[in-house]
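Omission of a single protein chain aside, the complex is shown with its protein chains in their original locations.
Note that the chains are named A and B in the order they appear, and that numbering of residues resets to 1 at the start of each chain.
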Amino acid sequence: MADWIRWHDIDAFLAMGGYGLYVWGAYGLAAAALGLEGWLAHRRAQRAWRATRLPARRAADA
Amino acid sequence: MRQLFLVLYLRDLRLAWRRPVDALLPFGFFVIAAALFPLGVGPEPQMLRQMAPGLIWVCALLATLLSLGALYAGDHADGTLEQLMLTGHDGAAIAAARAAAHWTLTGLPLVLVAPLFGVLFDLSGDALATLAFTLLLGTPVLSLLGSIGAALTLGLRSAGVLLILIVLPLAVPALIFGSGAVAAVEGGQSAQAQCSLLGALLLLSALLAPPATAAALRIALD
Partner (left out) sequence: MRFTTFAAPSRFHRISGFVLPWLWAAAALCATAGLAVGLLHAPTDAQQGDAYRIIFIHVPAAWMSMVLYLALAGWAAVGWVWGVRLASMLARALAPTGLACTALALVTGAFWGKPTWGTWWVWDARLTSELILLLLYGGYLALVESIDDPRRADRAGALLAVVGAINVPIIYFSVRWWNTLHQGASITLGRAPSMADSMLLGMGLMTLAFWAWAFAIVFVRLRAIVLERERDTAWVRALGAGEAAAHRVAAMRGATA
């Protein structure tokens, strides 16, 4: 297992040979962008779902 | 079909003749925009000469795009457009006539005036001739592509800006080949390849843009 992983320790891994800022910056932005997109899509789906239930709910509560 | 084309083409020219200011506005924009650049970047002749081909081409592109918004708007507002489309005439011929009139009023003056601006930027004589030639080939492409955009954005709220946003990416090849040709000649090389490609673009858009515009008009008017 230790052979499979290139890095000797966590610090080297985070430093990424001196390019840590760029590599982790890129990955971080990617995660943020994809997360935002996912959240927005989810919000739209929720709103649509709630709008579906609304008239039926009103009829049920009446 | 040719008769329809001529009738509409001449009609558009006659309408523009009655309102010369409207027809001259994009032209005025071109002059102002092109004159702004030296004010913005400094008067150094070497730098201006290098920038001139692209700069003039971009200003021509923007001037053409700005005047496209009014291409169908007037006829759409008073219902003439709908009538034209409903009469069962060839939509492509209508679109082609419109684009041709637009080019005559916007593109052709640019072809004639741009070389003068080239002088202001100290381009060589050969480069000026190439500039006029590439604009002659390229501005019709812009009118044709732009007419698709004008038809798609017919009657929409921010149609003017939307139109520019839609058409700009499509106009990039013409810009690249057009300004590239002039830059090549200015640098002492042949511009044959660029001009051939520009000619090919013109042929392609002349064939495909009018039917696409007609389809867009039908979509917008349904």
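Methods note: a contact is a pair of C-beta atoms (placed from the backbone, for glycine too) under 8 Å apart; a residue touches a chain by one contact, two chains touch by 3 or more.
The shown structure was predicted, so the numbers you read here are calculated from the model rather than taken from an experiment.
Participant: Given the full complex, what residues of chain A touch the hidden partner chain?
Facilitator: Listed in rising order, the touching residues are 4-7, 13, 16-19, 22-23, 25-27, 29-30, 33-34, 37-38, 40-42, 44-45, 47-49, 51-57, 59-60.
Participant: Since one chain has been left out of the picture, which residues of chain B touch it in the full complex?
Facilitator: Contacting residues on chain B, toward the hidden partner: 148, 152-153, 156-158, 162, 165-166, 168-170, 172-173, 176-177, 180, 183-184, 187, 197, 201, 208, 212, 215-216, 219-220, 222.
Here is the rule we go by: only the chains that are shown with their structure count from here on.
Participant: Give, as an integer number of Å, the spacing between the C-alpha centres of chain B and chain A.
Facilitator: Comparing mean C-alpha positions, chain B is 44 Å from chain A.
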